[in-house]
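First the structure, in the form of structure tokens, and then the observations on it.
What you see is the complex with one protein chain gone and the rest in place.
Entry: chain A
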Amino acid sequence: MQTPTELKYAPSHEWLAPDGTVGISDFAQDQLGDVVYVELPEVGRVVTAGETVAVVESVKTASDIYAPASGTIIAVNEQLSGSPELVNSGPYEGGWLFKLDVTGESGDLMDADAYAAANG
């Protein structure tokens, strides 16, 4: 299971990059199984840490994605509308979900070691 060290991780399995990019962890995509649909937020929406901002649907279930920090949505990954499976194949690369202009506080985020330990 990959857990890149430059990222911060929420207990609810979102990752946050220093530039505000958000996705779900390798552990989370593996638990979800085949992703078939991703519902992304609107660009410009102002969100609060912990708020539901997106939904990732696998064959079996729909899972809410929470904002790992407060801020404004400045970009979404349009590629996911045609290729939702990118979330499975590259959760830290092509499968990113949205970018936040982080303006407020973060939730309870963990570093890679703590996240890996919590989900080992």
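Note that a residue touches a chain if its C-beta (ideal position, glycine included) is under 8 Å from a C-beta of that chain, and two chains touch if they have at least 3 such contacts; residues count from 1.
Throughout what follows, contacts and distances are computed from a predicted model.
**Q** Which choice in "Putative Ni/Fe-hydrogenase 2 b-type cytochrome subunit", "Aminomethyltransferase", "Nitrite reductase small subunit NirD" or "Acyl-CoA dehydrogenase" gives the name that UniProt lists for the one chain left out?
**A** "Aminomethyltransferase"
**Q** With the missing chain put back, one of A:Val43, A:Ala62 or A:Ala118 would touch it. Which one?
**A** That would be A:Ala62, which touches the missing chain.
**Q** Could you pull out which residues of chain A are in touch with the chain that's been left out?
**A** Residue positions of chain A that touch the missing chain: 31, 33-34, 36-37, 39, 55, 57-62.
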